[in-house]
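A single protein chain has been removed from this complex, and every other one stays in its place.
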Amino acid sequence: MTLLYFAWVREQIGCDAEEIALPSDVRTVAALLDWLRSRGGGYASALKDLSVIRVAVNQEFAAPDHAVGDGDEIALFPPVTGGAPS
Amino acid sequence: MTLLYFAWVREQIGCDAEEIALPSDVRTVAALLDWLRSRGGGYASALKDLSVIRVAVNQEFAAPDHAVGDGDEIALFPPVTGGAPS
Amino acid sequence: MIRVQREDFDIGAEIEALSGGNNEVGAVASFVGITRADAGEGAPITAMTLEHYPAMTEKQLAAIEAEACERWNLTASLIVHRHGRLEPGDRIVLVVTAASHRRAALDACAFLIDWLKTKAPFWKREETAEGPRWVAARAADDQAAERWRDAS
Partner (left out) sequence: MIRVQREDFDIGAEIEALSGGNNEVGAVASFVGITRADAGEGAPITAMTLEHYPAMTEKQLAAIEAEACERWNLTASLIVHRHGRLEPGDRIVLVVTAASHRRAALDACAFLIDWLKTKAPFWKREETAEGPRWVAARAADDQAAERWRDAS
């Protein structure tokens, strides 16, 4: 599985992308976030408040119960702030 | 008084501007239109349906009861069709 | 700023001149009206002549622009309106509005175009294969301008 991180999630985790082998019991977005958080360090601090974390699975926004699998590209990032001016 | 004509009003009357000496009993836009119509010819045909005639006195839209006087610039024209596309 | 002219205009240059160098500007909306062959009710038009009443046009456009600038607190605005003979594909009118925020720029631009369409003293004479015709005013356009009154 490819994991991508953007904005301050990227900064806190300390890298912009990584390949991971998913534990067999991690089958949803919510379980993936829990598992990443359990790695501690930057993961724990970046993911401590999930209300400001958005997840995309294969470039589409995904809810916590969305399935995840080994071939997926999963991105974690803060709510988007857009480019158009206010 | 200066009279200006635009669009098909101009074409039917046959000129784009003229100077006239106003009869002393013509004191409103409505009276002016009646008086012009009484001249017959192009005036009568251009002004036969007043629902499609608009009048400006000194570059401002004017209602039938608006006063008119010797120093005024009075324009007669059809409802505007604007420039912006529909 | 308003200009009524026979000549065409350069959209990019006009927008740049209006918004460049002003750090308060965050949003520039613009609108360009273009002559369409199928603009009329009947046969395709081959050309269109816009007649106007220069003294009144200048007065009214200046008043419309001042109203928009005040209502939406615009940083800058521009109306360029052409008159004379235009062929399909030719630009007719340009409205540019600059503001700090996008909503003000977009709403002011739409307001000005609706207003120009109904209130500016222009008359259109279309040329077609069936001969020339003067365009009649349309009630739908008055309604589009009136909705701005309701919203205020």
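Letters are used for the chains, namely A, B and C, taken in the order the chains are written, and counting of residues starts over at 1 for each.
As a convention for this text, a residue touches a chain if its C-beta (ideal position, glycine included) is under 8 Å from a C-beta of that chain, and two chains touch if they have at least 3 such contacts.
Because the structure is a prediction, the values reported are computed rather than measured.
J.: Consider the whole complex, including the chain that is not shown, and state which of C:L50, C:I64 or C:I113 touches that chain.
T.: C:I113
J.: Taking the full complex into account, what residues of chain C touch the chain not shown?
T.: Spelled out for chain C, the touching residues are 10-13, 15-16, 19-21, 23-39, 88-89, 100, 102-103, 105-106, 109-110, 113-114, 117, 144.
J.: Identify the residues of chain A touching the omitted chain, counting contacts across the whole complex.
T.: Against the missing chain, chain A presents residues 4, 6-8, 56, 59-60, 73, 75, 77-86.
Everything that follows uses one rule, which is that only the chains that are shown with their structure count from here on.
J.: Calculate how many whole Å lie between the centre of chain A and the centre of chain B, each centre taken as the average of the chain's C-alpha atoms.
T.: 73
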